[in-house]
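Note that this is a trimmed complex: some chains were dropped, and none of the rest were shifted.
Naming follows writing order (A, B, C and D), and every chain is counted from residue 1.
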Amino acid sequence: SRTGIPEGILADGKTTAEIVALALDAVDATGHALVTRLDDETADAIDRAVGDEVPDATVDHDARARTVVVHASDYDPPTLDATVGVVTAGTSDAIPAGETAVVAGEMGATIDRVDDVGVAGIHRLFDQLDRIRESDVLVVAAGREGALPTVTAGLVDAPVIGLPVSNGYGHAGEGEAALDGMLQSCTPLSVVNIDAGFVAGAQAGLIARAIDRARTE
Amino acid sequence: SRTGIPEGILADGKTTAEIVALALDAVDATGHALVTRLDDETADAIDRAVGDEVPDATVDHDARARTVVVHASDYDPPTLDATVGVVTAGTSDAIPAGETAVVAGEMGATIDRVDDVGVAGIHRLFDQLDRIRESDVLVVAAGREGALPTVTAGLVDAPVIGLPVSNGYGHAGEGEAALDGMLQSCTPLSVVNIDAGFVAGAQAGLIARAIDRARTE
Amino acid sequence: SRTGIPEGILADGKTTAEIVALALDAVDATGHALVTRLDDETADAIDRAVGDEVPDATVDHDARARTVVVHASDYDPPTLDATVGVVTAGTSDAIPAGETAVVAGEMGATIDRVDDVGVAGIHRLFDQLDRIRESDVLVVAAGREGALPTVTAGLVDAPVIGLPVSNGYGHAGEGEAALDGMLQSCTPLSVVNIDAGFVAGAQAGLIARAIDRARTE
Amino acid sequence: SRTGIPEGILADGKTTAEIVALALDAVDATGHALVTRLDDETADAIDRAVGDEVPDATVDHDARARTVVVHASDYDPPTLDATVGVVTAGTSDAIPAGETAVVAGEMGATIDRVDDVGVAGIHRLFDQLDRIRESDVLVVAAGREGALPTVTAGLVDAPVIGLPVSNGYGHAGEGEAALDGMLQSCTPLSVVNIDAGFVAGAQAGLIARAIDRARTE
């Protein structure tokens, strides 16, 4: 497509048969397929079906991110001269942050994952700061009170996209407090919806593309 | 009273005449009076009325906190061997943080104010950390995304009471994002309602009293 | 840790294998482990795994509170010279109140449980008042309209932490009415999020520590 | 009317001229008029207009309740052999509780007002309990956390109607916490909307009428 954003297949609410068919169709039409929010059984089913139908294709299953990527043998993935940093506060951010990484990665960006630097122990963030400052654009995921993007954006020059994650319970749980806090952040940043790792990855990928175009002009 | 929490007179929604009368009554009955959320005109009116009726009493007006405290000449204020730290993120936290300081101060605690250490420039918080660590109990005020109590509670041993402040605009503005974030904080703390500086001061004062009693047993 | 707050393992949303592994790791690293919101099967699995791997350790399972505590044989638990009172309105408060008790207990506080003193039959509260007044700090749990912390705080000198519980159905059910009422309480108190028994226990434990330090200075 | 509920004129959002005209019309058509939520100037305007147009009529202005009642000289008000108790938690409940009293009073009930028995100082409620138990039906008004109807209903036999009042600030302020708590009350009661003193009075009046009919059968 013009923007380079891959067509994603959201597994939630679809049957295994539907997902497999959609993935094979995508590989057939575009040379690659990206499935999100699937379970291990569906990943295996895709693996088997691809093995049967397009045996040369590669199948990459990231079980923690709950994603599968299929590349036909003749698919020539894009590469961008730009890095997207994907920063997480804790282990419960793995699924949406993984979606972000896989989408921006499919768009061609170099991905730099920095995990478990939540604000409860802020020294961990400072320990990784030099590395975080090397990315061209950052997606920062956080659940509960969602303070990490705010703190990070105060320490770096790159644009920060806040990715609220649906953990937390009780009042304003399920990511609402995190979203609210990012919208009210006292350091400027833009945000995507709760758990919208795909959208964050696409937006970071679009920024990486713009930087890549500028670098290669 | 048994708990030492002063009876406050909330000026909002009362006429100047009513407030003046309530303040004089309080001085008469208890030797002191505490008025919150008043404007300068009402403070002046109290000053004049006290000057007329109980000329020996002292009148303390804190214009930024919008509070007035009156002490009769024979009023013997309590003193506690315990310090309440009152920490703010920015200038817009002045009114509720001032209420906290005046209430806990009237209960006898030593008050230590640390202002403008918001997380947008986190080095300012680190510069004050040694001092902040010396308080026995902390009230940390913050508006917008309200991340300061979360970050502070990760750096100190003392109990932290989060005080959300009604600034911010748009979605989850007027302190809602700050309250939500404090309730979801990834470091343990307890909270009071938005702008409830009076309540935070009373609760910090009760903790200071318990510590004072333990120290003087 | 500096604050003495134990690292808790929240069982909700984790597999039994993950929980067992995390518990064994915690015992290995810190000499103790605390698991919350687990079911009986998971408790049994931890019991068996600890029996296999660290046979000298003790395993305490509180089925009503849905918690497990593991102590290595050489673990030396802290003790504080301070009492945390844990007061409940009814039987449906057992899980979060149990979390509070176990967390504050692990921090070293003496725990005094007072159960079933809800405001529907207020004489039961009065019958226990002398005892309730002996605690240094109180966590008061209540669901539905959540009036118990408000009524209790009007009768005692100690600081009260309100713990709203997610029962009730219909409008403002699932603990929202209880949280709202505690935030609006006409007697001063601080609160934690709905069902956040862990947070209430940690905050009460921090206050108990401050009192213990003052007593032993 | 069949139910005996007076047609009320809600002054909010109407001009003085409109209110005066509606009141004169009501007196003309039904022999009496009831205006709620008016200010002192409008009350004076009604007084003057009635003085000019129906000089024999009586005009009762309750400034605290912000109501005016007009009775033509030949108006024969109903009387019921039943008492409606109107109980308030604090001074800020005066307006809706006053509406309740005036509406039930116009329907013929004997009104017994018991004021300032809020749960922050629960002994005041116990001091008035014998008297409260003498009413046939109770309207209990309360703002902030709204616990008073719950506590009262646990102590009396009569049906209790909860009347939430729009005070309180911050989250769930403006009466929402009070309404939520009454809907979730752990003692059975029915409720009306926030500040709906008129409705509470009409409902209490209907119950009083049913009791009066039963007494006089």
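We adopt the following convention: contacts are C-beta pairs under 8 Å (C-beta built on N, C-alpha and C of every residue); 3 or more make two chains touch, one makes a residue touch a chain.
All values derive from a computational prediction rather than experimental measurement.
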item: Subunit number of the complete homomer, 4 shown here; value: 8
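To be clear about the criterion, only the chains that are shown with their structure count from here on.
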item: Remotest chain, chain B as reference, centres from CA atoms; value: A
item: Shared interface numbering between chain D and chain C [over half = same, under half = different]; value: same
item: For chain C paired with chain D, centre-to-centre distance based on mean C-alpha positions, whole Å; value: 43
item: Euclidean distance of C-alpha centroids - chain B vs chain D, Å; value: 37
item: Multi-partner residues of chain D (each touching 2 or more other chains); value: 170-171, 173
item: Contact graph of the chains (line, ring, star, complete, other); value: other
item: Contact set on chain D toward chain B in their complex; value: 92, 169-171, 173
item: Interfacial residue positions of chain B with respect to chain D in the complex; value: 12-13, 164, 166, 175-176, 179, 193-196
item: Residues of chain B defined as touching chain C within the complex; value: 2-3, 5, 82, 136-137, 157-159, 161, 179, 183-185, 188-193, 196, 198-200, 202-203, 206-207, 209-212, 214-215, 217
